[in-house]
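One protein chain is absent from this view; the other protein chains keep their places.
Think of it as A, B and C in the order they're written, each chain with its own count starting at 1.
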Amino acid sequence: MPKQRSEEYRGFRTAGIRLTEELLPTIVSHRTDKVLAALYAVHAFDKAHLVMLTEEALIPRRDGVAMLRALRDMERDGIEQTRLKHGGGIHSAENYLIHRLGEEVGGRIHLGRSSGDLNQTYQHTGQRDRLLEVMDEVNGLRSAVLPVAQAHLESIMPGYTHGQHGQPISLGFYLAMWAAVLERDFERLLQAYRRVNVSPTGAAIMTGSNFRLNRERTAELLGFDRPASNALDVIHSHDRLLESFCVLAILNSDLGRWAEDLVTWSTSEFAMADFPDRFCGTSSIMMQKKNPYAFEFAKGQGANAVGEMVKAFIVEKGPTGWAIQDRTYAVEGLWRVFTDTVRDLRWFREILPEIRWNTELMRERAGRYWAQATDVAGALVAEKSLPWRTTHQIVGILVRLSYERGFTPAETTPALLDEAAIEYMGEPVGLSSEALRRALDPANFVASRTLIGGAAPGEVRRQLAESRARLGVDEKEAAAARQNIQQAAKKLEAAIDALVGS
Amino acid sequence: MPKQRSEEYRGFRTAGIRLTEELLPTIVSHRTDKVLAALYAVHAFDKAHLVMLTEEALIPRRDGVAMLRALRDMERDGIEQTRLKHGGGIHSAENYLIHRLGEEVGGRIHLGRSSGDLNQTYQHTGQRDRLLEVMDEVNGLRSAVLPVAQAHLESIMPGYTHGQHGQPISLGFYLAMWAAVLERDFERLLQAYRRVNVSPTGAAIMTGSNFRLNRERTAELLGFDRPASNALDVIHSHDRLLESFCVLAILNSDLGRWAEDLVTWSTSEFAMADFPDRFCGTSSIMMQKKNPYAFEFAKGQGANAVGEMVKAFIVEKGPTGWAIQDRTYAVEGLWRVFTDTVRDLRWFREILPEIRWNTELMRERAGRYWAQATDVAGALVAEKSLPWRTTHQIVGILVRLSYERGFTPAETTPALLDEAAIEYMGEPVGLSSEALRRALDPANFVASRTLIGGAAPGEVRRQLAESRARLGVDEKEAAAARQNIQQAAKKLEAAIDALVGS
Amino acid sequence: MPKQRSEEYRGFRTAGIRLTEELLPTIVSHRTDKVLAALYAVHAFDKAHLVMLTEEALIPRRDGVAMLRALRDMERDGIEQTRLKHGGGIHSAENYLIHRLGEEVGGRIHLGRSSGDLNQTYQHTGQRDRLLEVMDEVNGLRSAVLPVAQAHLESIMPGYTHGQHGQPISLGFYLAMWAAVLERDFERLLQAYRRVNVSPTGAAIMTGSNFRLNRERTAELLGFDRPASNALDVIHSHDRLLESFCVLAILNSDLGRWAEDLVTWSTSEFAMADFPDRFCGTSSIMMQKKNPYAFEFAKGQGANAVGEMVKAFIVEKGPTGWAIQDRTYAVEGLWRVFTDTVRDLRWFREILPEIRWNTELMRERAGRYWAQATDVAGALVAEKSLPWRTTHQIVGILVRLSYERGFTPAETTPALLDEAAIEYMGEPVGLSSEALRRALDPANFVASRTLIGGAAPGEVRRQLAESRARLGVDEKEAAAARQNIQQAAKKLEAAIDALVGS
Partner (left out) sequence: MPKQRSEEYRGFRTAGIRLTEELLPTIVSHRTDKVLAALYAVHAFDKAHLVMLTEEALIPRRDGVAMLRALRDMERDGIEQTRLKHGGGIHSAENYLIHRLGEEVGGRIHLGRSSGDLNQTYQHTGQRDRLLEVMDEVNGLRSAVLPVAQAHLESIMPGYTHGQHGQPISLGFYLAMWAAVLERDFERLLQAYRRVNVSPTGAAIMTGSNFRLNRERTAELLGFDRPASNALDVIHSHDRLLESFCVLAILNSDLGRWAEDLVTWSTSEFAMADFPDRFCGTSSIMMQKKNPYAFEFAKGQGANAVGEMVKAFIVEKGPTGWAIQDRTYAVEGLWRVFTDTVRDLRWFREILPEIRWNTELMRERAGRYWAQATDVAGALVAEKSLPWRTTHQIVGILVRLSYERGFTPAETTPALLDEAAIEYMGEPVGLSSEALRRALDPANFVASRTLIGGAAPGEVRRQLAESRARLGVDEKEAAAARQNIQQAAKKLEAAIDALVGS
């Protein structure tokens, strides 16, 4: 019916309608790129919206059916290429439908919608789906950590503070820490997931619509938990987006720290860990090199996640609803962060069981640089009833003497200890050789850490059992969420079948 | 017993013990400052630890009682000044006790502890207590928003996108958005609270202790939900700290946006909102000025919260346990962010009910710049069964004509609409005057947004009722958390009474 | 000569040499992408290195000539596609040459080089070339600003502080500010340019080479000012990279602020500026919208530039030389920031002369909300010899009265001023009607700002003349830099001709 033929339709923003010039090509390109990552989410919303419009008789049934059929044709021909041919953006289905069916029919799809709920819906869907993907990968990594930890309950190694040897721990205890960290990451991801899985559909640009849209229906067909309760809020408050950035930044900060540990341990000087070659590069000039590429990327991704988060916070600064195109920078960054987070979680999961640990060297080091000194002071408290601080100072003097005179912990004698005691308090302490030997044994150090949270093998076994139980619960949680989304997708297809088949 | 007299004790790190030189004064100062903010949390831990050591007979009962009595004396004399006199840091109680009671007694307090669990405990306590304080203030602001929103269900105003008039909304609907935003902020705060309210006490520096500490007991006396399950994790994983920064950055980003709205609305050009004078400054040269100081600080705090968060993420980069003194920058920043967050929440709460809204101008503006255009197109769909896109384009042309020829929405006639329709599709649309008039009325626009999430007065009333109900639940949640902490404080004093009194 | 046939050569990192497994495909892809942006810079280095090796007889002349000929063939066939076919990374020329000429010949190109100087050379070249491009665009924008400023020396408008009307200024004065800002941006860009235009070629990975490379020669052929003086520094210190991020972040912060001004001024409420339609979008639902897309992207790019800068600072954290693959995230981000900076500078340059300014409204507003109040107090100082603070307070009271009673500045009378004076100091001031009228005229306000730096038309004309002169100098500076690079490119081709032609 418009004078312009439908086959020539280039989208609603053409010169001669509201505005008098065509949009600058350098601007158009941005609009297209932004949406590529979310084409399938937009596609699903297009279908759900058409089903609802048709079911509610807000458009002629015949037109609704024709459009749904055309979208199925598009699926057969390839969603991406077809949509790219029709502008590629969030309105590519409308462009396509007008081309195929004329504006008289295709011009009806957008009733009650706006770019606002289109954008926000694909952002909610995208965040939800990718959060779920990350949750699954976090669980995958947890399931990979637990058996390695279990296998190393007695692999003694130094624990570090300030980069210095602190106390002896075990590799299993260290890995049990990662299981605990990833549990909290899972929690944060799940909580973000629940906040984001509410439906913007039917919120239009801020007030909803004065047409009788069925918001519950589209929410149901797209797997959302419910329609958002305030339309202005769901379109123009973006704390959920910021939260996704935050939980990913925290997760990647965790993985980055892990990567830093492993890179450090793989140096010639630490020599504690060796990685499978396929994760490593070499050099075009220094052919001896075995460079820990995967962990370097993981460290870089830690930086990336923070930088992208910062962008998002800055973009969101300003009055409500003012930043729209600006947000392109934030949204594009988010998908990149998700992608590389999944990549890193998979790498960690694959590498971890294949790392060759130099357990012998680790054990030897754990006792070589006085990491066990705490227990020498402890033995003096236990056996001689001295105050902790007194024994602490005495052993501090002992350690200084050991560096000044060049004896090692293993070479330490009760006499040397007495010399330190005399220096501190004017009299010897008289610890037995046997007690000193026991106090100097790093394995004994670890074995005696039986308190809740301690490093003793039995206690770490308990921690791992707890982590395993918790992982089971979390896996069920994630599976239920995934199933809910899959069932919605089935419902959507069934609803289309019901309309198209009739 | 040590040669050095107890009155001269200057802390365990003196020249002649492990190290040969005194610590540089420019470094000492940093260690003191860091802890000032957390003195009371350290003090509580000192007491709980002594109670537990005494109850478990890990130190002589007489010594435990003497130390607890001395700490009560300190409370009488003033915790801050006494501790500052004794170094001011996390070990100020030990210094004080050794001065008063001699190393033979005071030297026993630190048994089984380390600076690690001291630091981490005050950080957990500090985060927990301040998160709770922020939660209370968020709830306070929610309770202030709801009645103002209720009072403005029919105060029509323009809603904005891209800084341009989008659609008519009501001020009540806008404020209902903020109630919804703050609900999510509360959720995030509470979830962070629960993750952080686990006890590091007894984790020492990473392995716990080989003395039979009762970790459940100190956790109970300090109001923690439970002892942390892996000692290495609770001391050296700092995702909880990052999460506190994140939830505060999101909250302050929300408040910053609100401040941006209000600052913009208070310009001479927008002229929609006027603030109580006590929140405003004037100028030393431009005496006409009324500058919105409070909201400027709130905007600045939005930036502050992000900058401090960035610091923390950078500080945490590195191998596990390496960054310790570095973390001073992160931890100090966190307390500042908490403090100014509370300040801003209180300001908002106080200002909000006193803002003078220029509702007349807001209403007039809502219909002056075509914000209601959506409904003209909608009327053509509803009455003429035209496709949405066709009516959208016709009204787009109409708006362009209005700017080219200088007529306002109120001056628009069916004839002008027909002219646009003819330009688009070669024929008029024939909308009745009455239908056109109704479509052009912004109040009618708002009244017809009755879908879930819509802007219609009745629907916003429903949203506010929902928010009120939710607020009630959340207030109970916060009160229960607070009560739990208070009861623990009482338990701690009762346990001391039981020991000291005997 | 190697057992593996040259046609099968897949690069030096193949399983069976130093390492036993092929590199993971998900890692390989990162290495390729990183370099795409810098392919031409790598290509130029490949040629210059071969020229130098051949001239210095470090490889057989025949082999050098054969490789240079093959690279000319590559140029004919298309550098990008040929290199992508051979791995796409910085070693794509070596792969190509070995395929074509056998390892016996092509295996000689990399003598004395490493991935280190390859990477760093393209980064220096890339930064240099793009800094220069940005410098040219900054100058282009300066040349666009000056005539618009000149045309608006008498377009009176309000100047803002705290979002409130501060004092009357002129649009020309406002635009003269931007000329001054861009001057400083140019300075920073030029200074960064000079620091980065030193040559990493021949620095290899950190120590240079024990082959007699001619570092001056490759530096000359690639247009660098000189070889870097410390090889470790030029490869592993990345402050230059951080500086590029910083100068771009500052420039984009400047443009972002300008965009914020213009977006604000284009609101219906401010209504001071209207942009060409081709830079604006409309809405799929709110067809009345004219959204300032270009400036929204510029605002977003302000955020983008900061976020990418943050990434780079975080990536660089760590010991010297440890972060290598991590840096991918920083380097890729830098090219994106450059690209969008150029885009925005071009947009500003194109839009600026076409903005329709509502000069009438601006002028009216400049006197409507007491922006001129400063001069009423000034008149009392000048004519009545009162202290500034006394007159300031009197006029402060006058302004308050005007809001309480609803009179405008134009309606103010000497009697009202006297009323305020009596309220403040118990007696009238007796300013003449004429003096009051003059003090209340915003145009007079501006005209009297004749001090250096002032807003008076004549003074702004002087500022613009100064800016124009400075622009001339800076344009010559940029042109000289560009010419230097172009001459180097010619020298390189001439050197190849001399070898290949022989």
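Just so it is clear, a residue touches a chain if its C-beta (ideal position, glycine included) is under 8 Å from a C-beta of that chain, and two chains touch if they have at least 3 such contacts.
Keep in mind that this is a model prediction, so the values were computed, not measured.
Colleague: Would you mind spotting which of B:A303, B:A382 or B:L401 touches the chain that isn't drawn?
Modeller: Reading the full complex, the residue touching the unseen chain is B:A303.
Colleague: From the list B:Q127, B:Q164, B:S244 or B:Q288, which touches the chain that is not on show?
Modeller: Spelled out, the listed residue whose C-beta touches the missing chain is B:Q288.
Colleague: For the chain that's not shown, point to the residue among C:S237, C:S268, C:T339 or C:N358 touching it.
Modeller: If we include the chain that is not displayed, C:S237 is the one touching it.
Colleague: Can you tell me which of C:A44, C:C280 or C:A455 touches the chain that was removed from the display?
Modeller: C:A455
Colleague: Could you tell me which of C:A249, C:V331 or C:I496 touches the chain that is not displayed?
Modeller: Answer from the full complex: C:A249 touches the omitted chain.
Colleague: Can you list, in ascending order, the chain B residues touching the missing chain?
Modeller: Interface residues of chain B facing the absent chain: 12-13, 15, 17-24, 26-27, 30, 91, 110, 113-116, 118, 204-205, 260, 263, 276-291, 293-294, 296-297, 299-304, 306-312, 314-315, 318, 322-330, 333, 343, 347.
Colleague: Give me the chain A residues in contact with the hidden chain, please.
Modeller: Chain A touches the missing chain through residues 158, 161-167, 263-264, 266-271, 281-292, 296, 310, 313-314, 317-318, 365, 368-371, 373-374, 377, 392-393, 395-396, 399.
Colleague: Hey, which chain C residues sit against the chain that's not shown?
Modeller: Residue positions of chain C that touch the missing chain: 1-3, 12, 16-20, 94, 98, 103-112, 116, 159-163, 166-169, 173-174, 176-177, 180-181, 184-185, 187-188, 191, 195, 202-203, 205-213, 215-216, 227-234, 236-237, 239-240, 242-243, 246-247, 249-250, 253-254, 256-258, 260-261, 264, 299, 302-303, 306, 310, 313-314, 316-322, 324-325, 375, 378, 381-382, 386-390, 392-393, 396-397, 399-400, 424-427, 445-446, 448-455, 463, 466.
Simple rule for what comes next: only the chains that are shown with their structure count from here on.
Colleague: Quick one: report the Å distance separating chain A from chain B, using the average Cα coordinate of each chain.
Modeller: Here chain A and chain B have centroids separated by 23 Å.
Colleague: Please work out the Cα centroid separation of chain B and chain C, and write it as a whole number of Å.
Modeller: Comparing mean C-alpha positions, chain C is 35 Å from chain B.
Colleague: When the centre of a chain is set as the mean of its C-alpha atoms, what distance in Å lies between chain A and chain C?
Modeller: Result: the chain centres lie 33 Å from each other.
Colleague: Any chance you could list the residues of chain B touching two or more other chains?
Modeller: Within chain B, the residues that touch at least two other chains are 161-163, 166-167, 264, 310, 313-314, 317-318, 392-393, 396, 399.
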